[in-house]
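Here the structure is laid out as structure tokens; the discussion comes afterwards.
Apart from one protein chain that is not included, each protein chain of the complex appears where it belongs.
As written, the chains take the letters A and B, and residue 1 is the first residue of each chain.
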Amino acid sequence: MRRLHWAASLFMGLCAVAILMPIVVVSAAALNGGRSMVFPPQDSTFDRFVEFFVSEPVWTNALGNSVLISFSSAALAVLIAWPVAYWLWRVNDPLSKLLAGLAAMPFALPPIVFGVGLGFLWAFGGALGTIWAGILSHAALFAALPLVTISIGLQSIDRAHLDAAATMGATEGVTFRTIVLPQTLPYTASGFFFALVLSFNEFIVMFFVSSSSYATVTLQIFNSLRNGFTPTMAVAAITFITVSVVAFSLVARFGDLPRLMGADTSRT
Amino acid sequence: MPDLVLSDIRKDYGAVRAVDRVDLNFAHGELTALLGPSGCGKTTLLRMIAGLEDPSGGTIRLGDQDLTGTPAHKRKFGMVFQNFALFPHLNVADNVCYALTISGTPKAKARARAGELLEQVQLDGYGQRRIGELSGGQRQRVAIARALAQEPDVFLLDEPMSALDAKLREEMQVELRLLQQRLKITTIVVTHDQREAMTMADNIVVMSQGRCEQVGPPQEIYHKPANGFVASFIGRANFMSGRVRDGAVQVAGRTLTVDPAPKYLDGSAVTLALRPEKARLGDALPDGNRLPARVTFLRHVGATRDIHLDTPAGPLVVEQVSDRGGDLQIGSEVEVHLPPDAIHLFPAEAAAA
Partner (left out) sequence: MSVEATDPALAATGTQEAPARRVNRSLAGRIVFCAVVAMLCLLPFVMVLVISFGEKIEGAGWVFGFDLTNYRRFFVGADWPNSTSFLYLQKLGWSLNYAVIASVLAVVTAFPFTYFLTRLSRRAQTFWLVFLLSSLSLSEVFIVMGWDILLSARSGLPMVMQETGLTDWLKDVGFFPTLRDWGLASPRNVKFKTSVLATVLTMSYLVWPYAVILLYPALSRLDPALIEAARTMGARPWTVIRTVVIPSVKLALVGSVLLLFVFLLGTYVAVTVFAAPAQQTLAVSIYESVRGSTLNAPFGAAQSVILLVTAVVLLAIGQKLSTAGGRA
């Protein structure tokens, strides 16, 4: 493999440090015993973790909501994305392109506008502040991610495989079940994890659709921001980073991450 | 099992006519090669036979059964694809018994059949392997076994050897031919390789620009090409232009006799085709049909050599056994003899491109 020039490695290292800096600071703050967050930490203790996960209802409720919303919305996003991606791939007519454009739009435009619009929509439908409105909102916002990963997966299927299945007696439905679905499973899973992690971390849209009737962890942190930082918030941050790293490591483990990110697979 | 009959099959892609009015009869148990350069419509024709594409016109019949509108999955035609299209998420045995599994055959029975088929293609014991672990030749065997699993009425192969290296290709051609003869299954092979077609086929269909140029057994196609295209595509040929006069042909001011005599009107422009190995050089040449020539290039190809000549009728290549014909050097002045029974005549406009 090619070796990088030392200056290039140094530059990459510096970038990594810059990226890590706020994360490290936040993590270190979690180990702070005091009520206010000071860096460097003064009195290390793991009490804050107990507070976040077990004892403090404000945080445990928020965590429960975050988990519920992110898992459900990611699953829903995949369910929305699959037909669109499949339709686009199979037929590729103007209607399917329009549909794919629609599904990608919320992610491509400033999220605050989508959040405001969803707020209006749910208020109009009388569902503002319900958990399922939050789930649907995030599903719509993040459907673009599984749409992209599943489309990449579908494009990686050799069309000759479909023809081969047909010559062996497979109807479109059977082909879908026995060829298309198994071959795109890693891509579907990747899309699910992308949507899951981003939903877990999303703030502004959830802020508009929750309408203060419930909080996710990010909302709770934002609400507490005005009163100054507490180490419990930093614990939340650590949890989130851990979830992200685990989720993306899983994606990398079971899927081809460079390819998903658009690298050319013809060379290694 | 009845014959497969195509009548008046056409395929248009927008304004482009990919296949133009093809009538073909594939006799039961025979192996037919669809041979032609890339873009001649042979793969499109095969895909229409398989049901993977709908013809724009015409009918496909198997005996008295009209299959034209029948989708691929109801045709029971086995097909081997160019890059084999083996499913990477299934192991070898699951690939082979795919057709059986999806039609609801009990698992044990499907397994047993897969084992049987793998044995036929000399891959017994490979059932549990993953596709990625196989070599090119093994993949092709799996593809063949898989296509045969449903005991197809017709066996279709699209450029089956193109993914293999040259040596393996020749072995597989023989092996595939033997298997086909053992199973007595109607088989259609698409290829652009005339040697492959000659090796395997009972009948060759030479195609060009969506049309069938000639249909016949390999020897007939080689020795009696129906037109200039076939003459140039199958084997090599020298071409000269001439004009018919008094039962002979005038070429560059010389009269060449042709056997049998030309069937064209006096004065019509014709193209003459002659295989390089039929032209003769040397001392003891028969009388007549000689052209003066000068050697421009010598190319030694193992057992034979090509002698490139410049003649009044244009450039000409002669193929000779290497140790015959004596010493020739570039620039040597010689005479070349064109045997009358080896010259094929075609109308001038139909000459090869």
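Definition applied: a residue touches a chain if its C-beta (ideal position, glycine included) is under 8 Å from a C-beta of that chain, and two chains touch if they have at least 3 such contacts.
These figures come from a predicted structure and were not determined experimentally.
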item: Given B:23, B:54 or B:116, the one touching the chain that is not displayed; value: B:54
item: Touching residue (missing chain; options A:49, A:71 or A:248); value: A:248
item: Chain A residues that touch the omitted chain in the full complex; value: 1-2, 4-5, 8-9, 11-12, 15-16, 18-19, 21-23, 25-26, 29, 37-39, 80, 83-84, 90-92, 95, 99, 102-103, 105-106, 108-114, 116-121, 124, 136-137, 139-140, 143, 159, 162-163, 165-166, 171-172, 175, 194, 197-198, 200-204, 207-208, 218, 221-222, 225, 229, 233-234, 236-237, 240-241, 244-245, 248-249, 251-252, 257-258, 261-264, 267-268
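We take it that only the chains that are shown with their structure count from here on.
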item: Residues of chain B that touch chain A when the two form their complex; value: 47, 50-52, 71-79, 81-83, 85, 87-89, 98-99, 101-103, 146-147, 149-150, 156
item: Residue ranges of chain A in contact with chain B within the complex; value: 158, 160-161, 163-171, 174, 178-179, 182-183
